[in-house]
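The complex is shown incomplete by one protein chain, all other protein chains being positioned as in the whole.
Naming follows writing order (A, B and C), and every chain is counted from residue 1.
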Amino acid sequence: MQSIVCHAANDLRLEALSLPPVGAKQLLVNVAFGGICGSDLHYFQHGGFGTVRIKEPMALGHEVSGVVEAVGAEVTGFTRGQRIAISPSRPCGHCRFCQSGAHNQCLSMRFYGSAMPFPHIQGAFSDQLVIDASQAHALSDGITLSAAALAEPLSVGLHAIQRAGGVLGKTVLVTGCGPIGSLLIAALRRAGAAYIVAADIADLPLRCAKAMGADETINTMADKSAFAKYRIDKGQFDAVFEASGSEAALHLAFDVIAPRGVLVAIGLGSNITLPMNQLVAKEIDLRGTFRFHSEFATAVRFLNEGLIDGTPVITAIVPANEALRAFELASDKSQSLKVQISFSGESTKH
Amino acid sequence: MQSIVCHAANDLRLEALSLPPVGAKQLLVNVAFGGICGSDLHYFQHGGFGTVRIKEPMALGHEVSGVVEAVGAEVTGFTRGQRIAISPSRPCGHCRFCQSGAHNQCLSMRFYGSAMPFPHIQGAFSDQLVIDASQAHALSDGITLSAAALAEPLSVGLHAIQRAGGVLGKTVLVTGCGPIGSLLIAALRRAGAAYIVAADIADLPLRCAKAMGADETINTMADKSAFAKYRIDKGQFDAVFEASGSEAALHLAFDVIAPRGVLVAIGLGSNITLPMNQLVAKEIDLRGTFRFHSEFATAVRFLNEGLIDGTPVITAIVPANEALRAFELASDKSQSLKVQISFSGESTKH
Amino acid sequence: MQSIVCHAANDLRLEALSLPPVGAKQLLVNVAFGGICGSDLHYFQHGGFGTVRIKEPMALGHEVSGVVEAVGAEVTGFTRGQRIAISPSRPCGHCRFCQSGAHNQCLSMRFYGSAMPFPHIQGAFSDQLVIDASQAHALSDGITLSAAALAEPLSVGLHAIQRAGGVLGKTVLVTGCGPIGSLLIAALRRAGAAYIVAADIADLPLRCAKAMGADETINTMADKSAFAKYRIDKGQFDAVFEASGSEAALHLAFDVIAPRGVLVAIGLGSNITLPMNQLVAKEIDLRGTFRFHSEFATAVRFLNEGLIDGTPVITAIVPANEALRAFELASDKSQSLKVQISFSGESTKH
Partner (left out) sequence: MQSIVCHAANDLRLEALSLPPVGAKQLLVNVAFGGICGSDLHYFQHGGFGTVRIKEPMALGHEVSGVVEAVGAEVTGFTRGQRIAISPSRPCGHCRFCQSGAHNQCLSMRFYGSAMPFPHIQGAFSDQLVIDASQAHALSDGITLSAAALAEPLSVGLHAIQRAGGVLGKTVLVTGCGPIGSLLIAALRRAGAAYIVAADIADLPLRCAKAMGADETINTMADKSAFAKYRIDKGQFDAVFEASGSEAALHLAFDVIAPRGVLVAIGLGSNITLPMNQLVAKEIDLRGTFRFHSEFATAVRFLNEGLIDGTPVITAIVPANEALRAFELASDKSQSLKVQISFSGESTKH
């Protein structure tokens, strides 16, 4: 199989990796589309993030869709030609976290394209993959393979909402409207949020946020006073989802969230100064959220049924043989939200 | 009435304040004991904390017990001579927080001895007080008036446990074992925590923590490696209560708490660097907790029935006419945990 | 004002009642539409339900919309001509339930058209009403006054979902697809349920359920084996909402609900045999749900924004001067779901 392999910062190569045999409970899949995620970009640009470094060549990628090419002997429910979304979440099933339903916290997680463990977990940006049948989620006729590759980042949003304890009827703020934030907004709308405010420092993501269902968008660089009305009476938002990783956004969140509100922090980032007096006096719940597991099936279902349309986040589709261009394009936030790589040669946007 | 009034940092005076008339739903109370709280000390030592400053003379104190001296016309259930604990929590009952059961977040709270609003809310360190009957909680024969004045800081601990979502069967760490932390430990034991580790940088509070029910005490200055066993497999504590306000303690908490654990921050403090990657990747719930409201009744009940004995935290009782000495003694952490002021002249420890 | 007053079973009269003066915080409203609810029908058909009996003439109705005619001196935010939905929920604000956020359990609730207390609480089926400004919820341009009168039964559904603890990503069954069940289905879809099965004994409500967003409809009279697939492995539904009041439906629910599932019982009904062994061994949560309070604002918002379209439940609109015909029509389940009364003379369907 041909894979997009990162050797170090700015050292991305298209290489032939050997395909493992197809086990009895596995599927061979021709990969269709793979979305470039922020963590892929971090490996590409910096060779890692925080204390995590690439120490051996690692295929990137974990947001993939494809078409079943071959079916293991004991697999039921899938046939050759079935179009699927592929979950990158592969927990062990045995550790104390798996046994308590917190599979995303698995002590031996093999999540695609992660340099956290060593040897690294190879990613899914390959033209072919051998996957466990349990990773495969069948697609409906109505959804494109490109749209299906959004199931993964959408799952991140759905898990964030579960971490928040639900949002039905709530007034919600999302700070940071890149692909994760924008897909989260679509998920919030579907999960019954009553009023959704989207904030960012740029207009491209805010236009996307609006298309995904935000009731109000605020450019925090352009309009410094827009949040004044949300600061009154100790704060007005029942829940805030911080998806920008910016300290300024987190501090804004503490100002405008209501007492006993839930502030969900999404995505890894640098250390940040915590306004402890606000956290304590307003009794804020600041909750981390990380990846997902069971939410992947829900994400596919919402996409399959047209209950969520994620396609406004896709700004470009680039063939795999131009992978470097795809990563450079994804790095340019002025024109890109989600950039997908086409492994079947398809290059038009969906 | 004679009150202990703070005019500015290090300017504490015993002054005569005028006693308001006793309303139909009120009680006149002869105050017995008043415990000096960390916030009282802050006003005394620094004239405030954070951005909160004393801008007019303010009587201090909010941890008080007493004996009913006169009963308003419409009050039932109390007679002259009844010994009581007095709740300092006086919410408005009308704002959106009161109407949702979050009375401690009341927009017009009149909590005793607080310089947050202006005019300030006068405190309870007076030989007499006129209180609302709803603030009075009858004492059983078995409890001393000194012990009853612990109902307030014990309520803080009970509310913190409610904020944590309960601790039954859980493995719990408490960092900071002053009066709040130690009374919290007694409350955790009573609330069914399975295993309680107490950490502090000094031995006096750790001895108290042990007396209050901790299973294990760790002096983090003396034993740097004691927490190694709690760091394994992503962390071992189901819940951590941070009562020291120290950045080092918060960072320790993030290391040893288990994924999806609840980390409750108690007490106001300075800003702190937040280890965002741990918060996100381990999906920690960092929750503020602030004062209490309905928990006061529970605290009195536990004390009345002997289900919690808080007296090990009391290190000294000083007569009101030596108030300055009491505050200086309370400021000396090497020999003091809870210092109480006696308004009836009683100076022996309980 | 002209009101639709029930004197006893089958004794419905159009009578002139005196209009109270408009208080400073009140509004005078010209009522537009009023939906006939199951409880209205019970009063009309049987003079009450359970032990509740009509003991004095009582105006019926609590699902109403209207247009502001006059505005009290202290009211802000409303002007003459404003179209509104009217909440029938009038809690006292002072009792222990109001002070804990459970306003629908208020000890002195004055819910429109209820014979539970005596004197009875008069209902809202009048051409004019004086209401508290807090009951009024402004409508957007995009919604008809007829559709707005669905805010009340939609609120019942939203509260039922809150009682269930949310449904995001869940597989859900609704038994009984009259107006309450069908509007609940729309609310479940909006609240993020992943898969919704609707069951009833008749096709008219099932067609409505489908229009409201059900993924699958089952006529339990016509297809006895349709639920076999949902009985396997101890049951498959994460949540069941029982809106039929039928014992057979409740027993079906116990068969097909998964262990630890939540079974929400909506609407008053006769006593029912409880399958205790299933409740215990499968650890079912059987939860009652009753009316609503804060959910009314959310319902209006969803209707205003087109996030929920409730109009498929409206099967007829009848002028107020034909009120008896309206009640008889509403009593005929073979052709009626929600029958609304027009107080402005409008008789076409929306």
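The working rule: contacts are C-beta pairs under 8 Å (C-beta built on N, C-alpha and C of every residue); 3 or more make two chains touch, one makes a residue touch a chain.
Because the structure is predicted, anything quoted here is derived from the model rather than measured.
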Touching the absent chain in the whole complex: find that residue among A:His94, A:Arg231 or A:Lys333.
A:His94
Who touches the missing chain here, C:Leu14, C:Val67, C:Ala226 or C:Leu268?
C:Leu268
Per the whole complex, from B:Val71, B:Leu145, B:Leu158 or B:Ile257 the residue touching the absent chain is B:Leu158
Of the listed residues C:Val67, C:Ala226 or C:Leu286, which contacts the missing chain in the full complex?
C:Leu286
Spell out, residue by residue, where the missing chain touches chain C.
50, 95-97, 102, 104-105, 107, 163, 233-234, 245, 259-260, 265-290
Applying the definition given at the start, please give the residues of chain B touching the unseen chain.
158, 161-162, 165-166, 168-169, 187, 189-192, 194-195, 215, 294-295, 297-298, 301-302, 305, 307
Kindly note down the residues of chain A that lie in touch with the hidden chain.
93-94, 98-101, 103
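Assume only the chains that are shown with their structure count from here on.
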If you take the mean of the Cα atoms for each chain, which one ends up farthest from chain A?
B
I'd like to verify one number: the distance from the centre of chain B to the centre of chain C, where each centre is the average of its C-alpha atoms, in whole angstrom.
46
Check: chain A positions touching at least 2 other chains come out as none
